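Only one protein chain is missing; all other protein chains are in place.
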């Protein structure tokens, strides 16, 4: 019945499995194409202060024309299913084989690599799932060059870049006046800000658990706490190196990033630190919850035992008295009298009431005024 | 009945919720105005060695006149409810859009940012609540320029700056002889010192819990320990980056801060370290309390079980003997004699006394001389 | 019956034991030959862009001819059983006595040592075992010189270098165009990538345990968790210094490693960091599992106690009533009537039903709809 | 009865309370005089190679004469109860207002401050109390100038400087030949060495607890462990910053400290590290004791439960048999025979003996050869 207690979200499983795709001894630069990876789509947005063109591109070599203009070209590659197209993109952008490997053989650890005329940023994007358990996570790689930005996403279905696309299309803010470095910042910022809604979910789940763990701890609570801890561990693995990467970006002396954009990156870095802070806080809360859970179980055990003990204390003497008069001695006080039985029963009732009063006065039953009440709290 | 075990203080909730206000992909510099934020008030204090003027300002542009004089102008903005006024303040003080965003889109992580002719300090102010549970917390941002200091507070109702205002008005200490940098120090120092009364509350609550957890651990104790741990985690999140920020301020080479004021800031830094120290100490104590709580529960369990066991040991043999003479054999020793019953009862009493003596001598009942006593300690 | 609960894999035991082979006060450079070590085999692969020769060598001095040519010579020594041959290899390659000691007296901690004309890299190779419990682990030492690479493996039976040998033989990738430094990188990379399949095993074992620990925690589960923790500790000891060694290699200014190869080493370093990350994640998960296990035991205890308590509550009153009518009073209500017994039994049944209903309504039996069900989940 | 479980030592309480004396917004340099602080006493020791004068001084200005001579002047201020005198001392020694505040508004965190012609050292002195529980702790501040040393102690009653005073008076060692910097070292060294007797007490208390926690864990043991952990936390707060301060002193380039004295300070630093080491070791031991305590409780619980179970197993069958023959069937085997009762009793005894033998053989009662023995160990 409870066969599948830890039902992992599909994404999470896939992440685990893909972790192991590095084949020992493979030629560096080998591309591992996942059989289930979606086909590769290319969307190009070319813009400057005056215009903004969006174009779906099927032949990678077509990008070259845009790359040679002064306008900013954002080539957005979505889906890692087509080895041939990916390799041709590598050729068009003159990527080092190791860069292409990092971009395609997901997951890589977030980092930046500086190849003089190109800056490579490996980043991880998270999004809440609809059911508010777990989170969707995918790798986004940036290759920033002079006047162009290549981004590679694992999945074409969903990303958090739409607001940026809108800002380009509608010429909102200063994005159209800036270069490719500002675009890279804008997208990185969108990725970091995308952690906040996910964290909001965890905040709510932890708040719910805080109540559940005290009021009504069950086996399912245990499983929820463990799952949250595991997922926060994954979130941490996603944000921690990202923070370092952004910091390296700010410190990096590469001329591809203008001084002015570094000020914006500092802001982005602050948000990454804030995310990390919250992840650590949630992790500590979740780990505290485990302690609370264990204590709550002990607490409940104590109450069950108290009920058992109180009951035993009441019935053991009564049963003993009954046993006493069940003995087959011929001469026992009162057995022959008509009121003997009733006297005996009355004595028993008196003893029971005395014991109950005693328990009540000594505080055993205090916090749980009626047994019904205690039980009502203890429903599993 | 115990529906709302973790009743968060309103402030704390709001902090949690606001944590997520960064909208992914939003234009940097976008101001998020909270619907419930109080309207924006501006109070200007302009002073030099000779005079000190306090003025409520409704039109931000009116500040300009004061800013151009040599006297120190402290513009105190209270409440973040009015987008228009806030933006006009940004214009008057020539704030970078990111600075305005940091100042308005609370909460930001405490930090300093150096914009050559302006030093931006994001800080967090805490105050004890009346009911001595939790604490009130709000962001205070400083923009320090030549001859002026802009402070932005979330709430107009309450702050810990009154003693500083008094010192300016009454020309106490050296504050009127110093520049805007000294004013910034004085306010920061007031903020850091404001942590001490809050910590005092926690010191007392932990002291109370230390007694409660040994003498009378209940489910409510558990909840209190957890709540304290969570709140201390928040305090830590507030003070930790603040310490770094003050340190950065001391090290910063910006000329806006005079050498002499840095000596004062070093003192302020020492206090911040002291606060951090105490927060960490309390955190360790609170975490130790959780262990004590669990042990105290086990202890109590042991005592309940001992009571049950002692009772069972006493009544099991007696009931057995009664059962023995309840058997329907025709020939049983003494059943026909008039003194048989009394002999049997006497034997039972003797056995019970022997067992009790045995328990007492062997130490089971030693520490709890009478059962009443044990129970009295165990009231829940 | 359960004599050998912790059945260590032979390799693991040997690792433990060999840890202690440093004899206090021994002359530095003393070679400790393990009695059970396999005999020493030497395989030489000599290649340049045009040719690739593989040769089994029995007389170490025969290598000298190859070392003097411009082509890259990879001398692969397998097995540490023959002191004489090992010492002659030391002479042929002009190894410092301490280097020879490090290479032969396994296990050493992974590290690099820079001897100007030679770079010594001590590394640890892991491989999954067939039975998917534990892992095979052996030391691989590299001595990188101008145009040659000496590798020394503990065991001749198995290594993860075959793909590299194939690439050399079949001239795949750029390996034949590069020098000995690239070869060293390729082998190091194969070793680091060899950690991933081992980690995959642990990922699966932890996933299995996650289910087992909630659904059906037994004594064996405890042992499994502990074993995984211990083995992950060993994995960590293997990868942690390796990461530092590769980092030192990248930073090292020795001219034996070309600038271009350092870019590849950076990639290898990233993988080492990824391995470390995963080991740490697994360690945290495994340590979380221990908490879950303890909680699950408490949970089960609570359910056992509840069953005992419910049963006692039902039978204690019934037995008491039976005892009541077992008393030998002459006048008891209904004892003489023919329907008395049945009335009494009916009353008992009614009480039992009421109690059961009461327990059910108050939620004690809710989550475990039938007792059968509860027990079915609790099979040990 | 156990109202005051955590009876804090008065000193400790006062430390807690004083922690909060920083009043938010107070003018920097404000002196907080504790109402209960003892009156201020000044003792001056003036010495050079030839003479050593000790003088009680009531008018601070009288020190000036001594300060202007070449001989070393040690002005020892004891007790912080007299605001006027303290302020006049500040004037005599030309102390920065913040220095006077640090010196008077105890407790400050141990630290050093470098004011070019003065070195300020804030330090914390601990001493064992007579009752060997807790420790006495007070702040000692040093102001080191050219040819003079000002020390300020909280309490006049007791300090650990007497051996140093004796060495000055009796011209023992090299102290009379050295300057004020050596005197400062000698006093600091006395303070650090003063931690050792306190630690010795903790070593003994932990040793006692180690035995108690296994042999006889009671509620009081729990409280003792917690108290030790809390006090060690305070000790750590006292020694940790002190170590950093001494290190800063060694590194500081101020000319007030001669090269030769730095060698002595290095020794003092080593002792501080040793103290810290021991505090950390004791903290780990104390934290391990908590685990042991919890395990010991579980152990005891197991033994109580075993006793209950064994007893129940023995009496349940016997009582059942008695109940069997208590049934009112007319035809039961042996009820009419004279030896029936005795046969039945014999059978019962046989069953009881068999069960006891069975328990003994199967090892349940092995480690606790007689029940008396078990109970004897378990006295609470």
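Lettered A, B, C and D in written order, each chain numbered from 1.
What we mean here is this: a contact is a pair of C-beta atoms (placed from the backbone, for glycine too) under 8 Å apart; a residue touches a chain by one contact, two chains touch by 3 or more.
Remember, predicted model here, so these are calculated numbers, not experimental data.
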item	value
Listed residues C:48, C:129 or C:312, member touching the removed chain	C:312
Residue among D:34, D:114 or D:193 touching the omitted chain	D:193
Candidate in contact with the missing chain, chosen from C:33, C:258 or C:290	C:290
Omitted-chain contact residue, chosen from D:38, D:81, D:145 or D:288	D:288
Contact footprint on chain C, counting only the chain that is left out	1-2, 4-6, 16, 19-29, 96, 98, 101-102, 108-109, 111, 113, 218-219, 222-223, 226, 229-230, 233-234, 237, 290, 293-294, 297-298, 300-301, 304-305, 307-308, 311-312, 315, 318-319, 322-323, 325-328, 332, 334-341, 344-345, 372, 375-376, 378-380
Residues in chain D touching the chain absent from view	160-164, 167, 172-173, 175, 186, 189-191, 193-194, 196-197, 199-200, 203, 207, 210-211, 214-215, 263-264, 266-267, 270-271, 273-274, 277-278, 281, 284-285, 288-289, 291-292, 294-296, 298-299, 301-302, 305-306, 308-309, 312-313, 316-317, 319-320, 323-324, 326-333, 358-359, 362-364, 366-368, 373, 377
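We take it that only the chains that are shown with their structure count from here on.
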item	value
Least step count from chain C to chain D, where 1 means the two chains touch	3
Chain at maximum distance from chain A, centres defined as averaged CA atoms	D
Chain centre separation (chain A, chain D; CA means) in Å	42
Inter-centroid spacing, chain C versus chain B (mean Cα positions, whole Å)	42
Chain D residues counted as touching two or more neighbouring chains	326
Complete list of chain pairs which touch one another	A-B, A-C, B-D
